[in-house]
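I have a structure here, written as C-alpha cells, and I will follow up with some questions on it.
For this view, one protein chain was removed and the others were kept in their places.
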Amino acid sequence: MSTTRPAAERTPRRNPLSMLSGGTATVALLLAVVFAVIATQNPSFFEGPPLMSFARMAAPLVLLAIGQYFVIVSGEFDLSVGSLVGAQVVIAARLIDGDPSRTLPVLALMLVFGLVVGLVNGLVTTVLKVPSIITTLGTMLILFGAVRYWTGGAPTGELSEAFRLAGRGGIEGVPFLGQLPYALIIAAAATAGAVWLMRSSYGRSLMATGDNDVAAAFSGVRVWRVRTTAFVLSGLMASVAAVLIGGFSGVTAQVGDGLEFTAITAVVLGGVVLGGGRGTVVAAVLGALTVEALFTLFTQLYLPATIQPTVQGLIIIAAVAYASRRGDLRLPERLRRRPGHPTERPLGTSRR
Amino acid sequence: MTRSPVSPSLLDPRSLPTRIGTTALVYAALVVILAVSAVLVSAQGANLFTPANTVDLLTRSSLLGFLAIGMTLVILCRSLDLSVGYVAALSTVVAATVMAGDPGRIALGVGAALGVCALIGLANGLVVTKLRVNPFIATLGMGLIIKGYLDTNFQGPAGDVPSAFQVFGYARIGLLPVSTVVMLVLAAVAIWALARTRLGHHMYAVGGDAEVARLSGVRVATPVVTAHVLCSVLAGVAGLLLAARFGTGNALVYGNGYELEAIAAVVLGGTYLLGGRGGVAGTIAGVLILATLDTVFNVLAVDPFVKDVLRGTIVIAAVALYARGQLSRAAVRVRFPSGGTPPPEDPPDPPGGPSPRDPEPAVGGAR
Amino acid sequence: MTDRPLLRMKGITKSFLGVRVLHGVDLDLYPGELHALVGENGAGKSTLMKVLAGVHRADEGAVELDGTPVSFDHPVRAQRAGVATVFQEFNLLPERTVAGNVHLGREIRRRGWVDVRAMERATGDLLDDLGLEGISPRAKVRSLSVAEQQVVEIVKALSQDARIISMDEPTASLADHEVEVLYRLIARLRERDVALLYVSHRLKEIFDLATTITVLKDGHRVDTVAAGDIGPAELVRTMVGRPVSQVFPDRVEPRGERVGEVRLDVRGGGNEQVDGVDLTVRGGEIVGLAGLQGSGRTEIAQALFGMERFTRGEVRVDGRRVDPRSPRQAVRSGVVLVSEDRKTQGLALNQSILANGRLALDAVWPLGARRRSRRIPGILESLELVARGGHGQEVRFLSGGNQQKVVLAKWLAADPGVMVLDEPTRGIDVGAKQAVYRLMRELSAEGVAIVLISSELPELIGMSDRLVVLDDGRVAGELPADSSEEAVMAMATGAPPDEAPEQDPERHDPRTLGGGPPVSDPPENGPRSHPEEAAP
C-alpha cells in the first residue's frame, strides 16, 4: 500500500498530477468523452430540443445528487431518497386525485413531508448515534412499506396537469432551444443555491464537520445540527425531485426504485469522497449529468439492454479508481480514527 | 483523561461489562425479542415454538447467516460488499448448470460455483486495495457487472440440481436443518479463525487502523482481499443453498436485496461499521433476530407492507440501543461521583447554581 | 562502546514531489549510545528516521548495518533486521489488547494457531522486566493513559529484540514524572547495548540522555558532537541558525483597557473529574495550571470550554455568570480553548488554511463571518505562518508549528476575552515556540486573560505570572511565578517539599506508572503497582 508522506515535506501545488487528482477534472473529462461518443452516434443530439429533453430527464438526478452531496460531504449516507421519491409521488397522486385545486396544498405538504423525513434521519443519526447507513436503510424500508400499505399496494389516484407542469412543461418558443424545460431551470437554480450554500458559513461548517467532526465541535460547530440540516436538505431535494419525476412521467408503481444508489454513484463519480470533507457541488452535479449521459449513450448505441449494467459497472469502477490518488484521504482518515486523547472519545462520531 | 493505572480492563469493574458488552447486549436483545414475540404469538392463540415454526426460523436464518458471516469479515476489515446478492444469484446458476441433474457432478458443480465466487471476491478485494476504489462503489459496480452477465446469459431459471444435493436445502437432523448446521459450523470456524489465526488478528488490525498495521509489518492488502474472497465464497454457499432449495438455478434472486439485509444483520450483531471491532458471534445473533421477526410476521400473517415498516423500525431501534451501550464503553473513571466528597472548605452547590442538564449531543455524547 | 558503528548511514538523500528534504546526510550509530537528532520541524529528522525504519526509501546514499549494506523497503524488513522505530503518533490499535498490539504482525503461534496466552505471557515478562507491572497485557489499549500507550510502543519495539531503537518525540505527550519512567527504560536499553536514535525538542532531555548529538537544518547535517562538548544556548543557535537570547520573551508593556480587571472567575467549580476549583484570572495575566498528567488540568480547560460542564460552583466571565454547555456557548461568552491535540481536536486537515482560520467565525457568528474573516490573512501574517502553497493550501501539508499557528489564528479571529492554552507548544519547533510565547505576551498586554496548561515545567514557570497547582482533581495550592520546579512537583504530588511522596499511597495511587518523584530523584524508587492491580 502507500506510504503516508510526512506532512511538512509535501507541496500539493508542485504536484503535476494534483491538477487532475480531484474527481472534478476526471468527471468533466468522462462527461466530455461520453458526449463525444453520443455525438458520433447521433449528431442531432446537440441541437436544442434533444439536448433540452436530456436536461429534463437529468434534472431530477441532479437534484438528488445535490441532496446526497450535502449528506455525503458531512460524512454520512442517505439511502432513503429513492423510496422517499416514490412515496412522495404516490402520496401526491392519491391526495390530488386529479383535482387541480389541490395541487398547491399538496406540493406544500410534500415539501413538509420531505423535511420531516430528513429531520428524522438526521436526528436518529446524530442524537441516537445510529450509523446513517442503517438509519436511512430503515427509513427506506419504512417509507416503502408504509406508502404501499396506505395505498393498498399499488398507487391510486392521479396527478393534476398543473402538478405535472414542473416536470413536463417549459417556457415555449425559446430561440434554438425550442422549449426551455422548467425542470432545467429548477435544477440550475438548485445548483446555484447549493454552490452559494457551500460558500456560506453553513457550508464551511458542514465541510469541516465531514472532515473532522471532533475539531469542528471544538471550534464551536454544532455538529449534530449541521449534519441534521444536511439530511433535511437531502429530504427537500428528494421532494423537489419527486415533483419533477412525477411531473415528467406520471405515477407508476415502481417510481423511485433504486434512485438512492444512482444518486450516490453520481456523487462519487464526481470525486466526492465517501466519508466526508472533500469534493464540490459542481463535481456532484457533473457526476449526475455523466450518469444520465451514460444511460443516454447506451440507448443511442442500441447497446443490448442486458449488457448495459455491465458496462455501467466497468465505467464507474474505472472512473473512481482513476480519480482516487495515492495518499489521498489516507492521512486524514487515520488521524480521525486515532485514539488520541480520551477527550476525543466523548465526541463519538455517528459516521456510518 | 483518567489517571492511567485505573485502566487494566480486567480490574476495572466498569470495563468488564463493556468488554463483552456489545455481544452480550445483542444476545440480550435476541432473548427479549424472542420473549416478546412468543407472548404476541400466544396472544393470537398460536405458539411460536412449534416444531414447524422453529424449523422455519432456523431455515430462514441459515441463508442470511452465510451472507452475514462473510459480510462480517469484510466489515471488520473496514470494507463493504454490496455484490453478495448478485454473487449468490450467479452461484445458483453456475452450480445448477454444471450439475445438470447428474448426481455425479455435484462436487464439480459446488467446486465451480465456489471457484467463480472466489474469483469475484478476489477481484473485489484487488479493486478495493490496489485500485483504491471505495468498497461501496467497487462492489456496487461489481454487482452491476454480474447483473449484466446474468441478464444476458441466464434469463430466469437455468440448470437442474440433482435431488441428492437438494438434501442440503431440505434435510434436517431432528429440528435442525442441515443448512443451519453447516451455517453454525462455518460461524464457529470463523470465530475460531478470527481469534486464533494471524489473518484473523490482522483483519482486526487493518480494520482498526491500516497504517498501524502496515507499520507493524502486516501486509495490509492480504487480510482485506482474503475477507472479500471469503465473503464472496460464503455468498456462493448461500447461492448453493438457494439452488438446493429451488432445484434449479435462478438468476433473479439478486433482486431480493440480500446485501442490505446482511449488512443490517452484521450491524445488529454489534459489529462496528468502520471496522476493527465486533465479531461473528454477534452477527449470528443479529441473523437470528431478523429470522425471528420474519417468522413472527408470518405466524401473525402481518401485511407484507407492514412487515417492511416494522423491520425498518426495529433495526433502527436495536442499533440505537447498542449506540447507547457504546457510549458507556467510552466512560471515564468518575472521580467525584455525585459531587463526590467535597472537602469542608469546598462550598456546596450554591442555591441557584447551575443545574445539571443534558449537554448538546454533538459534544455531550459521552456521559 | 565499540569503535565499529552498528549502523552507518551515508549520503542519505530524499526528495518528495521534487522537493529535496534530505541532502546527503551521514550518521553513525554505536551500540549502547543514545544519539540525539535535533533540528527544527521540517529539518528532516522524521524523514531520516523513516528512511531508517523502511517507511521511505532513500533516493541516494547507503545504509550499513554491521558493515553490511542494507536497504529496507518496508518497516517489517527493518524490524526483522533489528531496527525498531517508535513513531511520534502512537501506532497502536485501541480496540486490541496490549499483548495483541505488542505482537502485531509477529503473533506467536503454536502448531500454526496464534497462541494468545503465550503472547500475553511474553508481554507480561517484558513489562515486569522493565518494572512496569502496572500495565496488564490483557488490557485494551483504549483503556490506557497516553503515557502507558507510549510505554507499550517501546515494549513493542523491545519485543522485536531490536538492536537499534529510534524514537521520534517519545516524550511529546508525557508529563515530567512520566518522562522519568522513559529515562529508566532508556537506561536499561543502553545496558543491553541497544543503540538509540532519539528525536526531541526538549533540550533538557537531550542533555540528560544524549551521548552524541547530530544537528540537522533544512535537510543538511550541520554538525555531530559529543553531548559534553556543547551547551544548550550553542546547540539552539546551531539548530535555529540564529542566536536565541533567551528562551522566554520579556513581558510587554500592558496597553489594553481591560488589563487588571477580573475576566475569569471560577468559584467551587466541580464535576465528575474535578472538584472545588477556585480560579481567578485578570486581564493581562497569564496563570499556569500545573499538575501531573490527569490531575485535572485538561478537565478544567474543557469545563471552561463547555465540553464537560461544571455541575457545581459557578463561572463568571467579565462578571457575567456563564454556564457553557457547548464550545459554541463558551466562545460566545468570550472563552476559547487551544486544545492539546491539534490534529484530532484543532484542525480539519483536508481544508485550507483560510477555511480553518475562519471556522470558528463560521460556526459561531455565521452572519458576521464573511466580514470578520477579512482579518484572518493579517493575523496569519502576524504569526509568521509560512505556507508554500499560500493560504489556500490544505493544512495537512503544514508542519506542526504552522498548524498550531492556524489554530491560534482561528481563535484570535474570535477576539477572546479568556484564552485557555492546553499544551500549546507540544511537538513544535523552537522557532514556532518563540512565536507562540511572543503571541501570549502580546495578548496579555492587550488585556486578554490567559490560562496556560503545560507539562513542561520550565515553560510553565517561565511564562506564567502565577501558578495554580492541581492534584487529583483539586486545587492543591498557588505558587508565585518564580517558584522552583521542585516546589511545584512537590505540591503537585501532594507532598510538602521536604517529604518524600511515598508516605501516603492512597493519595498516590492514581499517579501514572507509580509515584514518579521529581525529576531530580534517583531512579531507585521505581514505580509501584497500584492498589487496584494489587488486589486479586
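As written, the chains take the letters A, B and C, and residue 1 is the first residue of each chain.
Rule of thumb we're sticking to: contacts are C-beta pairs under 8 Å (C-beta built on N, C-alpha and C of every residue); 3 or more make two chains touch, one makes a residue touch a chain.
Convention: contacts and distances are computed from a predicted model.
Protein name for the hidden chain, per its UniProt entry and selected from "NADH-quinone oxidoreductase subunit M", "Substrate-binding domain-containing protein", "Na+/H+ antiporter subunit G" or "Sarcosine oxidase subunit beta": "Substrate-binding domain-containing protein". Shown chains touched by the hidden one, complex as a whole: A, B. Across B:Ala112, B:Ala235 or B:Ala251, the single residue that touches the chain missing here is B:Ala251. Only one of B:Thr22, B:Ser37 or B:Asn53 touches the chain withheld from this view, namely B:Asn53. Mapped onto subunit B, contacts with the missing chain fall at residues 50-53, 55-56, 59-60, 63, 130-131, 151, 154-158, 166, 169-170, 242, 245-248, 250-253, 255-256, 294, 298, 301, 303-304, 307.
Within the entire complex, the positions of subunit A that touch the omitted partner chain are 30, 33, 37, 41-42, 44-45, 49-50, 53, 57, 60, 151-158, 168, 245, 248-255, 257, 295-307, 311, 314-315, 317-319, 321-322, 326.
In the analysis below, only the chains that are shown with their structure count from here on.
Rounded to whole angstrom, the centroid-to-centroid distance between subunit A and subunit C, based on C-alpha atoms, equals 42 Å. Annotation: 40 Å between the Cα-based centres of subunit B and subunit C. Shown for subunit C are the residues that touch two or more other chains, namely 55, 92, 94, 146, 298, 307-308, 326-328.
Across the assembly, subunit B contributes 1-2, 208-209, 211, 214, 332, 360, 362-364, 367 as residues in contact with two or more other chains. If you check the complex, the residues on subunit B that touch subunit A are 1-2, 127, 129, 131-134, 136-138, 140-145, 147-149, 151-152, 208-211, 214, 220-221, 260, 263-264, 267, 273-274, 303-309, 311-313, 315-316, 319-320, 323-324, 326-327, 330, 332, 360-367.
Across the complex, subunit B is touched by residues 53, 55, 74-76, 79-80, 85, 87, 91-96, 100, 104-107, 109, 113-114, 116, 134-136, 138-140, 143-148, 156, 267-268, 270-276, 293-296, 298, 306-314, 323, 325-328, 472-474, 509-514, 529-530, 532-533, 535 of subunit C. Those residues of subunit A that touch subunit B in the complex are listed here as 1, 4, 79, 124, 126-131, 133-135, 137-142, 144-146, 148-149, 153, 213, 217, 221-225, 261, 264-265, 268, 273-274, 304-314, 316-317, 320-321, 324, 326, 328, 330, 334, 337-338, 341-343, 345-348, 350-352.
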